[in-house]
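Every protein chain of the complex appears in place save one, which is left out.
Take a look at subunit A:
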């Protein structure tokens, strides 16, 4: 493997470590309490960091390797689908928005579950159900991402998977454990920047290598005209299916705990307004670039067998080695920035939602500190061990991680904020029906094809809405005063 490709990556890791160290200093200086500092960055995020951390957390391995790979196979229909993600840039912040920020401060909430706990009258069932689904699903999602990170380093550098995974694990663990949420958010900003620059360079290079956009389009038409239609390479992308991604990767993202927690971490309404603008532009820019690269690459390198490898192969082929190194730091950045956010989130849930809430409410600041560092380290180590040889159960759970969590959390969070008649019975019914129906419909779809021709997420989101409303109105209907 070319040493020139590796040097930019080592530099990139160096910067990330430095940020971890800097953040750990901040934790020492903070005055607002250790928990708020370690798990929320002291609620001090500015607009730029907030926007980038939302984009980067959300843009994972799937959007950076899987997405362009699918676009390579399916053509413009998949680029159309990927652009449904632009909506997340403004939707999450506008919907959760100011009310969530105000209430989270009033309730003194550090985690999403803290918020749910106060909103639903200290219901133990709500807290435990929410914490369990979050820990189980996000833990599985995290392991899958670590496997992706290890594989990526393996394919770029040629070192063995186990060693590659070890390097990846240690890099992430060091800065997350010592730096907490602030380190996660600030490194996300750097990683987001790497993604913007990396995708732009590669897109330009691909267009030049392909002889300009009109030329590339002609090549695609010659090969298979379906590639330039919205319907996929063999007409397999239906209108209903593509549109249903507006829920999965668009508006439904409001329900993901890793996004919601960011909506309570910003400093003031000015940061929120800036983040709206930056987040929307950056998400759209990265998604458009990345997926266009996938489609255009088809004319430069036809016949790639494993679609996930399109981006690395194209970068190595058309760019000088050192530039390819910079570009290929982008998918690595995407994976790291997703994994670090999940790690700190799962850790916060265990420490705050379970340990402090139920096991040891009077824990001293010193104990909490020790437990937080300890839990984060242990979690990371377990994930590493599991990623060496992922058990089937984890791979199974990961399938439901994003859609399942969306179906579980979207209404308890959104209606909990805006509908005063929502109560704990509605929330419990909504979470259970969301997850259970998601898993059931997943199996139904596997056997019979997509129910109503839409993605699995759609029906559970509707069912959990109905359950929330019916149960809130039927059982102990009360008006909540915010």
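Criterion: a residue touches a chain if its C-beta (ideal position, glycine included) is under 8 Å from a C-beta of that chain, and two chains touch if they have at least 3 such contacts; residues count from 1.
In this section, contacts and distances are computed from a predicted model.
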Item to check | Absent chain [UniProt protein name; select from "Cytochrome c oxidase subunit 1", "ECF RNA polymerase sigma factor SigK", "aminomethyltransferase" or "Putative membrane protein YhdT"] | outcome: "Putative membrane protein YhdT"
Item to check | Residue among A:243, A:309 or A:377 that touches the chain left out of view | outcome: A:243
Checklist entry - Looking at the whole complex, which of A:105, A:160, A:317 or A:477 touches the chain that is not displayed? => result A:105
Checklist entry - Which residue from A:277, A:393 or A:466 sits in contact with the chain not drawn here? => result A:277
Next on the checklist: Which candidate, A:16, A:131 or A:251, sits in contact with the chain we can't see?
Outcome noted: A:251
Item to check | Option touching the unshown chain, where A:34, A:48 or A:90 are the choices | outcome: A:90
Checklist entry - Where does subunit A touch the missing chain, residue by residue? => result 76, 79-80, 83-84, 86-87, 89-91, 94-95, 97-99, 101-102, 105-106, 212-217, 221, 225-226, 228-231, 239, 243, 246, 250-251, 268-270, 273-274, 276-277, 280-281, 284, 288, 418, 482
